[in-house]
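I'd like to ask some things about the structure below.
The other protein chains are all here in position, but one chain of the complex has been omitted.
Letters A, B, C, D, E, F and G name the chains as they come in the text, with residue numbers starting at 1 for each one.
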Amino acid sequence: MQELDIAGMGSTRVTRKGNNLVVLEKDLQTEQMVLAMGPQHPSTHGVLKLECLTDGEVVTHAEPYLGYLHRCFEKCCENVDYPAIVPYTDRLDYLAGMNSEFAYAITVEKLLDIEIPRRVEFIRVIVAELNRIASHLVAIGTYGIDLGAFTPFLFCFRDREIILSLLEWASGARMLYNYIWVGGLAYDVPADFNKRVMEFVTYFRPKTVELYKLLTENEIFVKRTRGIGIMPADVAINYGWSGPMLRGSGVKWDLRRNDPYSVYPELDFEVPVPDGKVSDIGDCLSRHLVRALEMEESLKIIEQCIDKMPSAEGFNARSAVPKRVRPKAGEVYGRAENPRGELGFYIQSDGKSTKPLRCKARSSCFVNLSAMKDLSKGQLIPDLVAIIGSIDIVLGEVDR
Amino acid sequence: MSEYFRNIKTGAVTIATGLGITLKHFFNAVHRKGDAGVDDVDYFRQVDGLVTLQYPREVIPTPKNGRYRLYNAIEDCIGCGQCERACPISCITIETIKVAQDDMALCGKTSDGQQKKFWVPVFDIDVAKCMTCGMCTTVCPTECLVHTPVSDFSEFDRSNMLYHFGNLTRLEAESKRNKLAEIQAKAQAEKERKAAEAAVAAAQAPTQEEPKSDGE
Amino acid sequence: MEEGQVISQSVQQSAAAYAIIKDKFGEAVSAFDANETMPFFEVLDLSAWPEIALFMRDNPKLQFNYMACLSGVDYQSEEKVGIVCNLESLGKLNHRIAVKVKCARTGGSIPSVAGVWHTANWHEREAYDMYGMLFSAHPDMRRILCPDDWEGYPLLKDYKVQESYHGIKVPY
Amino acid sequence: MGLLDAGIKNHNVLVTSVDNVLNWARLSSLWPMGFGLACCAIEMMATNASNYDLERFGIFPRSSPRQSDLMIVAGTVTMKMAERVIRLYEQMPEPRYVLSMGSCSNCGGPYWEHGYHVLKGVDRIIPVDVYVPGCPPRPESLIGGLMKVQELIRMEQIGISRADALKKLAEKSVDPQFVIESERNAASA
Amino acid sequence: MDTTLSNFGNVFAFLALGIVFVVGGYLTARMLRPQRPNPAKNSTYECGEEAVGSAWVKFNIRFYVVALIFIIFDVEVVFLFPWATVFKQLGVFALVDALVFAGILILGLAYAWVKGDLDWVRPTPNIPQMPKMPEMPSATSTSDRG
Amino acid sequence: MMNSLTYTVIFYLFAAVTVFSAAFVVFSRNVIYSAFSLLFTFFGVAALYVFLSADFIAVTQVVVYVGGILVLLLFGVMFTKGIMNTELKSDVLHIIPGTLILAGMLGALLYTFYTTHTWKPSETQLHGSLVERIGFETVSHYVLPFEMVSILLLAALIGAAFLARFDKPDNNNL
Amino acid sequence: MEHLVPIGLNHYLTISAFLLGFGLFAVMTRKNAIVVLMGVELILNAANINFLAFSKYNGGMGGVMFSLFVIVIAAAEAAIALAIVINIFKIFKSVDVSSIDTLKE
Partner (left out) sequence: MNLTSSHISMPLLMGNSLNAWSEALVGFNPMGLPLGLVILAAIPLVFIALYSLTYGVYGERKISAFMQDRLGPMEVGKWGILQTIADILKLLQKEDIVPTSADKFLFVIGPGVLFVGSFLAYAVLPFSSAFIGASLNVGLFFAIGITAIEVVGILAAGWGSNNKWSLYGAVRSVAQIVSYEIPAAIALLCGAMMAGTLDMQKITLLQSGSYGFAHFFLFQSPIAWLPFLIYFIASLAEVNRAPFDIPEAESELVAGYFTEYSGMKFAVIFLAEYGSMFMVSAIISIVFLGGWNSPLPDIGSFALNAWTNGPVWGVFWMIMKGFFFIFVQMWLRWTLPRLRVDQLMYLCWKVLTPFAFVSFVLTAIWVVFVP
């Protein structure tokens, strides 16, 4: 039994019994209620559990409980070969499988020190950016639902469906692709793929505007998110935030720019950060805006990649794929910019086996979510929902 | 005070914009999107309207390379076991029996003319476990193990999802196994005899390697 | 590292950062391992680790304000478990370094750095959950992913999964 | 004790037609519990969304188990979650159905071997009516699975237990091996 | 004459019908539905968790203030409705009367507004801070040195 | 012609609802039940007003008592007591004197009612609808009370708002 | 029995007497301040019934208007009284009327 020091709770004493908070002594002035939000709750995006102490509508303490989706990724990794880990990485951040595969592939390639054909790199960037758009669409759509707007969600899913069909056409699966392999790709993209992607880009641009008008600009939406859940930049860095979350706090930090990999250095794109005009820096609205603007940047990247991509002639997507992945002994920490932030892999190889000795996934959601406890103190329940939504967690990655 | 009225105004204006958008969609509902798949040239030329696909009535074919149900054209399977080794989650179980020399013809060739050297009495795929990653199909040398784009195959009973592709019935397998064992026993006996002979005649060339059959 | 190999710029930066730390803490830290993929050093004096961490964060020449990752590792052959921290000076000096800390395999404990980087809080809990090392002075040392009453530390190399949990069979 | 509980033995025309109406109502208004666990849940959401639109069948997710008829176990059930799943299942009013969606909830899926913390099949804790394979199952497969649930409901009768109905269905159903056989023949043809 | 009464008789009929509908619905359902309660089924729903504590706690007072202000204006409206039916015939005097009446209450509203009683009190949310290093108990640093 | 049976039955129905629910309010040990059964009392009383041809007052009764006072009371119960059902029970003081007074008073009153014949009420007919009459009265005979009501309400509003202001965090320690 | 069938003034008076009695009983015996308030409301309702009954059976608008004012007063009283009760609760942690004697201090 451990007594918790929970600020702002007056003389209410709380203890933890097993996995639950128990109110020991009630302060009669404000009686706190222990409220379990999740694991089955519409706004916890899966199976997160938030244990809240509430005083009326005010949340005085909210603690995330994880592990309801702990799927033993790291244990599985230690038991399968390097290439066979790829499908498991898909299942980390299942909304952005391509990006996870990408991060894993470049990490192992770093360890293996191999050269990748240029066309592969471009295809990887295209599919990863497409998947980033798809993932942001889900983030934005579900954020709409969290705040009570249902229609934007369906519009987002409608457009996401197109991306999924494009990716399925390329890779054979809709969500969990196993497409980016260590050293290459599973297959080359279909012949008409580039054309169809360009068509998608032209199709999608007006849709983002519509979405922006329907949701982001809506006064109610702005009022619900502006100034809520403010995270100062230095604390955000200290929390290890990355990706749109960190950029939402005004730090211009994007691994595609700041620790470039693949062909990103050759591409021209902006790293959107809030300017404090429409939103307060570091609040939920900023994070939402960053995501909304990033979709536009991804479209730009896709266009450039399709322009610059070498032709398919004489191209073999698996030409650099090693027959047997057995890296030399050593350790590596590789990372890539996922839609949710920095996805890193720490891999330790003993140089003998084809299985990693240790493969740890540093997941952005896990890290981003860890600030939840701090952010939620003193918020109203609706604001709590707005904050969780703006963190945009994917439990598969949080719990691994 | 002006703040107060400005708030009311922005609220009204943005709400009206939103309402306009949804109303546009509402009136657009007279159109329905066509059923071209994304691999179709016309995909992005379809009208903007209701996008719903009425699945059991209308179907957009899944792409050719779609990875859904696994299917093994067992006639082409040479029993090499690569797929089994490649599967990260071991949902394929293979048992092979070495084909006896005189059965070679019976066992047949793959469609590209390769002689099959193994009977595959057990080729079980547990599609309930399979994560459709495609590792097995990419390693298959004869491309007999493929993912079909058929995805809709739910079951009331999970045991129905264990697919048996083996090309021998249990009885046949039994007899083949016995036959092989016989041959092996004979070969063994031969070997022993030879070994004995060798022991007798100290300098003699070693016999051919023993064909060994293993369980899998 | 091998002779003659070109040391990339980032490794040089890390080496420079290491030099500052070495200056300050001397024997408490090991020699620098300047490999290409993940240059690191090890903290030999466990109790100095939070101090080193604080120094690394706050020293104006180091400013490792960002902890990218903290992974637990099982060094079975050495009879040790440890952590590997990937640190970075985000947006400031842009150099990176990895730090290793090891402790005894059973009943070992490592001082917590959750007071230096918030990130470490949950990561240390995860390392505890997976490897069983304690982090002293950690504000909230509980299991994080596995249930509280889970037996054993799953990522240890010699982990045996329990037969049943709350009456539900665990293995397949 | 309601009609649905009663063990009516003799089925006359009236009972059968009442049966048919009641079953029709149940199968036409299957409200699943909005309950997403993992990746499969995203596909479930995609199925609910515009492109496949489960609402066509009257399937309309509710967030409280009290108002739902169907539990779609969409994703990996872990040991930590298992008890919650049981509780949520129990909190659903009868008649209730369970659809296991995806390899993970069928039998642990990709994690069946090394996933120490993954429940190897949700049928270990709650009775499952229909299994939908896939990882994740396509929306089409989920719809197919839901049609299977409807088929099951159609089979149920007053005084006939779920198990009996399943047995009947099993008699009716085609051996998947047979289907595969024909698929094979088609492929070779 | 007493149309009031007869009309309220119809209202009563509606009341009776409403009750009949509800009770009838419950009874029909009772005839049809299965009833297999068990402790787990009858436990309180709390997102899949075991419910901790009861919901019957003293609720936050904020909603109460709303009801307080409401009741005052409610009574005001009660007075204005009869007035509304006749003021046309009574002319300016009645108008001024009611405006004074309403004016005084608007004063009350203004008072409450100025005093901030109409604001929904929101607590100041916590803004995350940099971590603080705990006091280092040197004893805890164990002797296992790497 | 006159359907006195229906009339009487319905009257007794509402009378019973009123009296029994009022009794329940008083004798129930559970404050929450008391409060909810007050709904039936108020509703029954409103029905009695209808029988007394006071339709407007009846609706006012529903609006103010049920919509306002009852909600206030319910909130009051929820905000003050709580925690467990058992704590909703309220103790009773002075039962015996209370009962005695109740019985005595009731007896006396009823005796008076049923023996007094000096009340020879004559039914009077009201012309026009009651609402309009009330409307006229408020701005003619009762104009002063009418305005006083607004002052009273203003005072109540200010008073209640003042009292309720302890809610503010800075006043929390009162 | 003949008293019962044609509904007259006495019926209303009887009902109001019951309400008054119950109300008084609550006010006198119950410790919970909120129940006491409920009792007060019952008494006010009893008064109202009488007003309206006499108004109906004696004519005139006085009773009706008075009952209206009674309702106003009831509302104001309930608002203030409950605000006070809640304040008392805040201070004394109880709505038990008998335990609030510290008021003297």
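Everything that follows uses one rule, which is that contacts are C-beta pairs under 8 Å (C-beta built on N, C-alpha and C of every residue); 3 or more make two chains touch, one makes a residue touch a chain.
What you see is a predicted model; the values in this text were computed from it and never measured.
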| item | value |
| --- | --- |
| Of D:S50, D:T76, D:S141 or D:Q157, the one touching the omitted chain in the full complex | D:S50 |
| Option from A:N194, A:N218, A:S376 or A:S390 whose C-beta touches the chain left out | A:N218 |
| Absent chain, residues of chain F that touch it | 1-7, 10, 32-33, 36, 39, 43, 55-56, 59-60, 62-63, 66-68, 70-71, 74-75, 78, 85, 121, 123, 125, 129-131 |
| Residues belonging to chain B that touch the chain removed from view | 4, 8, 15, 18-19, 21-23, 25-26, 28-29, 49-52, 54 |
| Chain not shown, touching residues in chain A | 33, 35, 41-43, 57, 144-151, 154-155, 158, 214-215, 218, 220-221, 223-224, 380-383, 385 |
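Here, only the chains that are shown with their structure count from here on.
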| item | value |
| --- | --- |
| A-D or B-D, whichever has more C-beta pairs in contact | B-D |
| Farthest chain (mean CA position) relative to chain D | G |
| Chain E and chain F: spacing of chain centres that average the CA atoms, whole Å | 21 |
| Centre distance in Å when chain E and chain G are each reduced to the mean of their C-alpha atoms | 24 |
| Multi-chain contact residues (two or more partners), chain C | 117-118, 145-147, 154 |
| Of all residues in chain E, the ones touching two or more other chains | 48-50, 57-64, 68, 71-72, 74-75, 78-79, 123, 131 |
| In the complex, chain D residues that touch chain B | 50-53, 56, 103, 106-113, 121, 123, 128-135, 137-141, 143-145, 147-148, 152, 166, 169-170, 173, 175-177, 179-180, 183-184, 187-188 |
| Contact footprint of chain A on chain E as seen in their complex | 46-53, 55, 57-63, 122-131 |
| Interfacial residue positions of chain C with respect to chain A in the complex | 35-38, 40, 65-69, 71-74, 84, 86, 90-91, 94, 98, 117-119, 121-123, 126, 130, 143-149, 154-155 |
